[in-house]
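Note that one protein chain is taken out, while the other chains of the complex remain in position.
Naming follows writing order (A and B), and every chain is counted from residue 1.
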């Protein structure tokens, strides 16, 4: 397996985000591209990563390979990416290593020892959601950071064609509203209300890689898991987060 | 009371600066605008804040309101301001809260619990000063930071049409001179000498919000309090700082 991505710096954000939630991951590389899926250690969040073959500048594979990665080590290596560095991921089956190569004015090669883990069998559950919201990723991220000042949970709501992020603290409260007048809101589709509470720490981890210009898609229900999707550096990221059910 | 400021980010600097010196403040809002005046807990510094009605993009008030603010909490909220955010301060008398609203591509509302404190009766003393100096705020701020390397106090002097910031440490010394050849010095008026020593920590707190382009006005005497004035984001800030009298 040898896969070339145009921007190492963009892919770094993907690894940064996934490494917030998972300690290790098993990448599956086959002729369709690279995918991975895993639950976080506390089984509250599911992460799904998909890099279609077309996202690669160049892609060579024979059969299907499972590549077990220590995300902390991979993240540290990816943090060495410089702007304009090209990224080559190269499986060295003989040495049981993944070569992580940055190409630019020179060629810098890290060899990362592989982990002996196998791909999870978890499937992304198929859920029907009463509400789907598309909005500017950075507006969503900032609203979550706002809420983080006030409390450790957040309520995501859809009502009257508005998307609302809100929380209450001991003394102070916060709410952000996105309606048809908000340039941050791209679309909202709903059949009735949707309202669920989530752990803020997980949500903040999930949106870590988002930057200005990215669009997020949120699938919401009442006391239902949140599905959150966005694309980053050629990769499609999907997260599922269990709701926090109040007693 | 509902007051709109064009730039939340500019007003953040005002709150940052005042919160360096005070823990809480009672804002008085009436038809002239918003004012506040308070001494720091150790009674060394007096802070006076004045936002004239004209500084607001929009301003609605009935009668006079006293608004008691926990500056630490207010500062944390204001630190969430993004460039291009508009700021709306809205008194909710029923809930006894101040709504701090950021408007941009969406609408983010913090509700800050009010404190039950009343406005101080302190007046800004009317003092005749032998010397008045106007200079570029960032040049003054940098000279204070320089002095901070060397000692914990600073002497501010006016002599021979020069404004001097100086201090002596155990081993090393520092002095900054601003004379008619210095582009940082805008004007200097004096009747004889002026020379007073001040605690550097307080001075650094007072100039915290100053950025390139701001002008400060200093009123100086010999062993007299310093009066320091500048404008920031539509607010006029005045500080009075007791001198440090050497034994």
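Quick note on the criterion: a contact is a pair of C-beta atoms (placed from the backbone, for glycine too) under 8 Å apart; a residue touches a chain by one contact, two chains touch by 3 or more.
Keep in mind it's a predicted model, so treat the numbers as computed, not measured.
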| item | value |
| --- | --- |
| Among B:136, B:157 or B:227, residue touching the chain not depicted | B:136 |
| Residue of A:106, A:125 or A:213 touching the missing chain in the full complex | A:106 |
| Hidden-chain contact residue, picked from the options B:7, B:99 or B:175 | B:175 |
| Subunit A, residues in touch with the chain not shown (by the definition above) | 73, 76-77, 80, 82, 97, 104-113 |
| Interface with the unshown chain - residue positions in subunit B | 136, 139, 142-143, 145-146, 149-150, 171-178, 182-185 |
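Assume only the chains that are shown with their structure count from here on.
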| item | value |
| --- | --- |
| Where subunit A and subunit B are represented by their mean Cα positions, the distance between them in whole Å | 43 |
